[in-house]
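Take a look at the following structure, please.
With one protein chain removed, the remaining protein chains of the complex are shown where they sit.
Chains here go by letter, A, B and C, matching the order in which they are written, and residues are numbered from 1 within each.
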Amino acid sequence: MPVHLVWLTVAFPLLGFLVNGALAFARPNARRAVSVAGVGSLVASFVVSLGIFLTVRSAHIVEPEIVKLWAWLPVDRFHIDIAFQVDPLAAVMLLVVTGVGSLIHLFSVGYMQEDAGYARYFAYLNLFIVFMLVLVLGSSLPVLFIGWEGVGLCSYLLIGFWFSDTANASAGKKAFLMNRIGDFGVLIAMFQLWTTLGTLEFVGIAREAPRLLQPGGTAVTLITLFLFLGCTGKSAQIPLYTWLPDAMAGPTPVSALIHAATMVTAGVYLVARTNVLFAMAPATSTLIAGVGALTALFAASIGLRQYDIKKVLAYSTVSQLGYMFVGVGTGVFVSGLFHLVTHAFFKALLFLGAGSVIHAMHHAYHASHSHDDAQDMRNMGGLRSYLPKTWVLMWIATLAIAGVPPFSGFFSKDEILTAAFVRGADNPWYYLFYAMGLAAAFATAFYMARLMVMTFHGENRSGAAAREHLHEPGAIMTGPLIVLGVLSALGGILNVPAALGGHHALAGWLRPVFAPSAGYLQVEELRGSTEYLLIAAAVLAGVAGLVLGYRATLNSRLLPAREALPDTGFARVLANKYYVDEAYDRVIVRPVVGFSRSVLWRFFDQGLVDGLLVNGSARLFRGVGWLGSQLQTGQVGFYVLFFAVGAVWILHVLLG
Amino acid sequence: MTEVVFYVFATIAVVSAALCILQRSAVSAALWLVTTMFSLAGIYVLLGAQFIAAVQVLVYAGAVMVLFLFVIMLLNIGHSTPDLRGSSMVGATVVVVGLLVVELATLWRYTPRRLAAEITGTPLANPAALFAAGQAAQQETAARGVVGGVAAPLFQQYLVPFEATSVLLLSAIVGAVVLAKRKV
Amino acid sequence: MEQFFSPILAAIGYNRWILHVLLILPLVGAIGILVAPGSWARWFTLVVAGLEFFLALGLWFAFDPSNGGIQFESQVDWIRGWGVSYHIGIDGISLFMVLLATGMMPLLVWGSWHSIQVRRRGYYALLLALKSAMIGVFISLDLFLFYCFWELLLIPMYFLIGVWGSSNRLYAATKFVLYTFSGSLLMLVAIVAMVWTVGRATGTYSFSYDHLLANRDALAGQAPWLFTAFALAFAVKVPIFPFHTWLPDAHVEAPTAGSVDLAVILLKMGTYGFLRFAIPLFPAFALSPAVSAVFVVLAVTGILYAALVSMVQPDLKKLVAYSSVSHLGFVMLGIWGSTVQSVQGAIMVMIAHGVSTGCLFFLIGMLYDRRHTRLIADYGGIARVAPILTTAFVITAFASIGLPGLNGFIGEFLVLLGSYARFPVAVGIATIVIVFAAAYLLWAVQRVFFSPLVHEANRTLRDVDLRELAVLVPLVGSMIWMGVYPNPFLRRTEAASRRYIEMVSPHLPPLAHEAGVIRQEAAR
Partner (left out) sequence: MLLGPSLALSAILFSLGVAGVLLRRNAIVLFMCIELMLNAVNLTFVALSRLYGAGGYVMVFFVMTVAAAEAAVGLAIILAIFRHEQSVDLENINLLRG
């Protein structure tokens, strides 16, 4: 497929969006048409993506191919086209987005079948794919930014999909606002880049940055710091991660697609795209790795004490994104991206699996007229006999995320940890990051085992009435799960390291993309024995976490949510997510709103400016006018007197 | 002789004007005003404006003052109570009017010669040259009579204003009728 | 398209008569309404407005984008003794203001079709008269003429607010008129002083803009106070913080059409005044570091301050009014950014703000027509009963927030990008507003449209009808068009912006990065 047809990948979902959008208003109940338009457009897009990928592969496209669609912002020397950039990185991202996207669309057909907003849902989902593809295909930062903000918009709309509930609408708003803080960083980075480099195209940046920027200098550090601020927003890193757990208010397939597989990884993609800048800014890179490691550990620890199945997965996502940032912060961009890809597989699988559990639970509760929480794991238990396929597939994903060989997560996570350790040689901070990563790996395995046990093993706690209605959803939902299961299990093949007999296929594929940064990063060779030792450590952490988590959870006395006792001690702090949300609310949100209301608006605007100055001057003039009006007695005689006095005075002037 | 007559008329005019503003009764005031107007008509004759003098008697002393008396009688306010203003107002009036008289007193000594000197800024040997228009008008009056002397400029040079006054009078009539009507 | 239309327009001599017609037609229409029977008023206005818009559309095609100077120019002596002439014409800056003013006209009539129940004739006549004055302001190239239109505009606006406004209308109308009038009187003094000064220096006493501009060096000595007088008049109109408090009151009390006209056109007159008169006439003073600092600080303060205040407004119209103050801060920042990008960005913000804020006021008007309240607390859950209205509102809100792909982004981005080289810190602070902008609008959207439907009265709220849809579709469509393909707009404003920069550039310090790039190129 010719590369210049890449716009078709965007055009199909756009068409799907338009059709579904129209249907949402005109025929909201035409579910079949909506399904065809929604899923069909994605599959078509995937086919085109596959064609593009194969073309890139067979034609050995190394230099990015720019496909210009139209001139967008031609302003004097500043000139931005709506243009797509096709290169190995874009090709990989295309496949991930459209591939995982297609599967999740398909899953949604089953999951959302009975929702009143079916057409609206697919319209949003298609629009999301449009923006996500613009994000990964954009050939310049502003075009990327269209996608960047566009996916934020779709995320906002989909989190607040069931908007009649205030909490959902608030969660959507929160996500958008947090993202906007990050977008502020991206904007500033763009301005600084334009001011120093005179270009915002990725090709131009790669060309000009080595020429005009001082490695490790202020300018490049500033630019990368601001770019990374954008990443913390979009990819839910400390300090802007709190929106992602709340984003679980949206439908579960949305969580899988947007808040696990694609959108939240945009930050990693952005760093990879502008890798040359980050390679030139070692200070920022260290910060990124540090933030990533901290986030990984911090979020994993919160995940240990969550009861909502989706919340556990959400914190898991935050934590895994932290890993990716450790990777790109360490300079191994390929490993970061590799983890992005495998994470897309297994986390999508986990979310969809959770979706199928929630679907089953929801149906059971609905049928038995219970009002219990269908997402609370304390109400589940022993579901393996009711949902066997889901059980197996979710275990595959669990093993993958825990880093157990030979599942995909093992390869990607191990690479990141190894690289961090290696980097420790010249920057000791990285040893700390490595240790934190290892601890996080242990915690990850622990909470995943806890999740699996609480959901699928042990006694069933959903109540007798509901139990009868529990059953596995249909093939349209399990089908995508199976495909993702295969990918999660085997995704590691993409980039098997040399130490394990592979040849770094993904690394080889992406080498041209990261060529500009290669010169700034010294690659240190690792002795074989150390490498095997590191692998062993990582595997050990994962397996230990799994085993301990399994045993601990199975042995604890679990009660349904209604009867459960509140947590105490540190567990309570964890269950309340370290009270970060509350702290943000008290320290930032309320003071800003309160300050705006009572000081800026009431006191300054209404009191000082409008009251004292504007109305005050009006009152002053009115007072002077009142004084003048006291002369107006209404007695003609007085007027004549004044008149006469004036006349005398004029006469005096004229005659005297 | 002319001067003597002038001063007699002037005295009558001033005295009756003073009485006009001091009389309590509106009717007496009106009658004293009529006296003032008659004496002014006499002065007009002395100044060579016989036509104006005639019109003064006809219009002012006749029509206008009769209108005043009609209204006074119509409203039945001929025997009104004292209507002078308060003492502070009287004091202010005395001061202001006194100043006015002082300012205007200088007019007493004006002659055509002095006027011409003030207008041109230098004393003139022959002030009559400056006031050629006045002499021309006197010749005109001599040629055409007192009425013709006024009529010629009125119907030639001042035709448009003249017509405008007719419109004014018409609208005054309409206005007076509308205002004086009992119910609108 | 252009190849097709241009010859037709040339054949009918379009360039020669169009501006005169655009100026006179609404005024004639206004007189026509007063003469015609009262029941005709609405249709008559619609026809006049439609005709006006149709005629103005030709400007889009007949305008020569490569020409940065004045086009469609014509000049007739008016008061020769004073050097006053009827001199009109437009360039790339005023083109879109005229198009915006004329394009909004049919929508204004459609949009308030049922809103006005009393004294319709007067209302529509004033609406048309207002339009004439607005167009006059933007096409005048003679300062006397400009001032006449500038003040003329107050009269219809005063009555629109004062007669057809809501409860506190008289206060708002009086405040509006007195506030803007006291500003512009200073401008009148400055204009006369300017003519006199230039006249003494050159021997030609003329109010002509070209003449004054060509001899602006003669004004240099008096520039500080002349510029201040101009700047005060325009600052009140913009309005720049802290001269903004008339705006929320005027917006809240005005009828829908008045609010829309205020937002779409009136506010742009201030920024247009800076671009056309205040800065080009006194560039050395206006762009000196001290004065720049004052305006940039005020602009940035206004951007943030208005956004924060907007966030806590209980009244929808006030919220949007304060957001206007914030948006116009961007225009001011762009003007003082003084690069081609920032100036074009400022013009784009002016256009985009007109379209999206105008649309927001239409939408609020529609809500008001249904529920007779503007308080956010009285709504909630509207999305369930009025999905189309909600969709339009959400799109418009995002356009106003500055989502890329919609119109608001283009201008703001260019302004910030262009100004960054000159005022990096100020731009950095101003950029934070993208968070607050999202906060105040999305919070309002959430409280009005989402959340549970608690008020019974809202349960029966109608969705938009066809007439309202006919208002919304062009507006929302143009938001997307301007966001996705702003090229036609940028192309038409580029030459004028470049000419403007050339006009003021001798008084500008060189840009740091330009110097850097030039150094780099020299080294190569």
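Just a few scattered comments:
Just so it is clear, a contact is a pair of C-beta atoms (placed from the backbone, for glycine too) under 8 Å apart; a residue touches a chain by one contact, two chains touch by 3 or more.
Keep in mind it's a predicted model, so treat the numbers as computed, not measured.
Counted over the whole complex, the shown chains touched by the missing one are A, B. Touch with the chain that is not drawn comes from one residue among A:Pro428, A:Gly501 or A:Gly628, which is A:Gly628.
Not every partner is drawn; the one left out touches chain A at residues 628-637, 639-641, 644. Contact residues of chain B toward the unshown chain are 2-3, 6-7, 10, 13-14, 17-18, 20-21, 26, 29-30, 33, 36-37, 40, 43-44, 46-49, 51-52, 55-56, 59-60, 63-64, 67-68, 71-72, 74-75, 77, 80, 83-85, 89-90, 92-94, 96-97, 100-101, 104-105, 107-112, 115, 131, 133-134, 136-138, 140-141, 149-150, 152-154, 157-158, 161-162, 165, 168-169, 171-173, 175-180, 182.
We adopt the following convention: only the chains that are shown with their structure count from here on.
Remark: chain B and chain C have CA centroids separated by 63 Å (rounded to whole angstrom).
Centre-to-centre separation between chain A and chain B, using Cα means, comes to 98 Å.
Measuring from the averaged C-alpha position of chain A to that of chain C gives a distance of 37 Å. Touching two or more other chains at once is no residue of chain A.
None of the residues of chain B touches two or more other chains. Contacts from chain C toward chain A in the complex involve residues 175, 178-179, 242, 245-246, 305, 308-309, 311-313, 339-341, 344-345, 381, 383-384, 387-388, 391, 398, 403-405, 409-410, 413-414, 416-418, 420-421, 424, 427-428, 431-432, 434-435, 438-439, 442-443, 446, 449-453, 484-487, 490-491, 494, 498, 512-513, 516-517, 520.
Taken together, the chain A residues at the contact with chain B in this complex read 637, 641, 644-645, 647-648, 651-652, 655. Chain contact summary for the complex, chain B toward chain A: residues 85, 89, 92-93, 96-97, 99-100, 103-104, 106.
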